[in-house]
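Of the protein chains in this complex, one is absent; all others appear in place.
Just so it is clear, A and B label the chains in written order, and each chain counts residues from 1 on its own.
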Amino acid sequence: MLTAEQIAAMVNARTHGDPGKTISGVSSFDDAGPKDLTFAVDHSFFSRLNETKAGIILVPNEAPAVSGITLLYSDNPKLAFFKIVAHLMPAEPLKEFIHPSAVIADDCIIGDSTCIEAHVSIGQGSTIGNHVHIMANTVIGKQCRIDDACRISPNVTLADKTRIGRQSIIHPNSVIGSDGFGFVQDGHAHAKLLHTGRVHIGDCCEIGACNTIDRGTLGITRIGNGVKTDNQVHIAHNVKIGDNTLIVAQVGIAGSTTIGRDVIIAGKAGISGHLNIGDGAIIGPYAGVADDVPPGNVVSGIPHMPHKIWLKVSRIIPRLPSLRTRLLSIEKRVKKLESSSTEQP
Amino acid sequence: MLTAEQIAAMVNARTHGDPGKTISGVSSFDDAGPKDLTFAVDHSFFSRLNETKAGIILVPNEAPAVSGITLLYSDNPKLAFFKIVAHLMPAEPLKEFIHPSAVIADDCIIGDSTCIEAHVSIGQGSTIGNHVHIMANTVIGKQCRIDDACRISPNVTLADKTRIGRQSIIHPNSVIGSDGFGFVQDGHAHAKLLHTGRVHIGDCCEIGACNTIDRGTLGITRIGNGVKTDNQVHIAHNVKIGDNTLIVAQVGIAGSTTIGRDVIIAGKAGISGHLNIGDGAIIGPYAGVADDVPPGNVVSGIPHMPHKIWLKVSRIIPRLPSLRTRLLSIEKRVKKLESSSTEQP
Partner (left out) sequence: MLTAEQIAAMVNARTHGDPGKTISGVSSFDDAGPKDLTFAVDHSFFSRLNETKAGIILVPNEAPAVSGITLLYSDNPKLAFFKIVAHLMPAEPLKEFIHPSAVIADDCIIGDSTCIEAHVSIGQGSTIGNHVHIMANTVIGKQCRIDDACRISPNVTLADKTRIGRQSIIHPNSVIGSDGFGFVQDGHAHAKLLHTGRVHIGDCCEIGACNTIDRGTLGITRIGNGVKTDNQVHIAHNVKIGDNTLIVAQVGIAGSTTIGRDVIIAGKAGISGHLNIGDGAIIGPYAGVADDVPPGNVVSGIPHMPHKIWLKVSRIIPRLPSLRTRLLSIEKRVKKLESSSTEQP
């Protein structure tokens, strides 16, 4: 149970309406009841503030005041809302615990307050930091290093020598550090290249479920700090990804490509190998990127093109049949004009 | 060993030819031998009925009679055929059994005749129904509920609070209920939103291998009854999917989108977030859907468009170079006409 006044103090918001109004839960704008806190992020909600049944609404500073509704004005209402969610539904504290079924090599170094669940395997020479949570049935190879406060979800596979920075999360069933797709023609067959590289993931990263991030062929596949990937993302050998880049579901990035900082790659986009995607670039959904993208550029489409052009192109594509019909008609009319112009003299 | 007459009785078919003809196996039309039952579903097979070596052929009622061939006329020959497959190759009955290596929290409720294989983990407060088969190395979180007669395949991860209706199948290595891709900008970094929602899957569903279905951010990601997904399907947070919808391999559905009943989404299609796809809609392969699709509509292409238009567009796209050449030629000819028309006076 929190009052509007208490919430305002916790998230540095300004109260409009009843400071004593209380909530005990949180919900989305349309599902909320009178004992829920909710939030409204943009103009589309401002005319509907009286439509939610929420007891208290977190709004941005530019939102209008509505009499009879308790509003909390915040610089970042979504961030503030999720701080209250975390306050009301605190995560269970991690208990120091190693399940007896976990198989951990003798020479591993395991930090304090770390929890290792059932059926985990950890290979020789690996180091696990403090406050790390390794969930059930995860397999960690040899000589891995997992820094403090990481969470490795169930059924994850970390291949040998993988390194994960502190406070990072690996979601279930992801594979980090397996061999890249590297072969060399040897007569008719494809000879396997021995992969001796590894994967380094930075601090505060989040790797989605069923991701595959391949080790470098020789060197390192490097994921910067604060990088977040959605589910089913594929990152090939020797890719480098800059800090705070976001990669949405089902994206594929081919080998040796370098992605800058603060890049956004939308769902299902594909990026070819050996490219440079500059800092702050945005790649649209389903885009097929086969060339470098300069910093700050926004591109979409297959083949990729400036997003503004793609918006026009995507409106024209469904009209191609009628444009073709018009072209054929003009062709006929021009023929007619030509024949009449040659007849004239 | 079954006679044509016995099969006819089992699947309510009408016999043409020798009712005493026997088969002992089943096979596809082209691979069948004289002791096999096969089936022919459509007109393309009717002229070839004498090409299969099968002893007995299940055919639809409109199929022609062919002398010397034993045919069984059925309203649904494919369904009838697979009923006979199930009769000839009955699944082993599930044995009640909990492998001693399974780690099951003390307060879990486990139903009757349930089989839990090796290296399974089940978290606190979970309830498993009767006749459930939980296969090896699967991890089930806390407070999950799995209803009667489900099969959860190996290496699956079910996150906390996931609920699965009766007679549903989860194929191997799928992840149900992990956190969605939800962040909010906090200065330069992306702050994680605490995900407190869950996934509810209905009765008689089948979730393919390596699927990822994210929990709701706050509320519920809801999969209706009878929904079937193929492999490598991604369903984001707070998506709702109506009953009996089919989703083919490698489809991605972004957050908060609502899919109706009896929808078909073909392979590799992508659907953006916060959309409504109406009941009975059909989405073509590789389609990129960025707007609502009304009930019953059939759409294809990137960007998506009515399927009939896409069929035309897809025939024009490879001819764009020649259309462009024709356009340039017309342009020249018009220029010539213009110059001769201005010269004339």
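The working rule: contacts are C-beta pairs under 8 Å (C-beta built on N, C-alpha and C of every residue); 3 or more make two chains touch, one makes a residue touch a chain.
This one's a predicted model, so the numbers in the text were calculated from it and none came from an experiment.
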Touching residue (missing chain; options B:N155, B:S178, B:T221 or B:T257): B:N155
From A:V41, A:V139 or A:I264, residue that would touch the chain that is not displayed: A:V139
Of A:C210, A:V248 or A:V263, the residue in touch with the unshown chain: A:C210
Residues of chain A (touch criterion as defined above) contacting the omitted chain: 101, 103, 119, 121, 137, 139, 155-157, 159, 173-175, 178-179, 181, 183-186, 188-194, 196, 210, 212, 214, 218-219, 232, 234, 236, 250, 252, 254, 270, 272, 288, 290, 301-303, 305, 309-310, 312-313, 316-317, 323, 326-327, 330, 333-334, 337, 340-341
Missing-partner contacts on chain B, residue numbers: 26-28, 31, 76, 78-79, 82, 85-86, 89, 91, 99, 101, 117-119, 135-137, 153-155, 169, 171-173, 204, 206, 208-210, 226, 228, 230-232, 244, 246, 248-250, 262, 267-268, 285-286, 302, 314, 317-318, 320-321, 324, 327, 330-331, 334, 337-338, 341
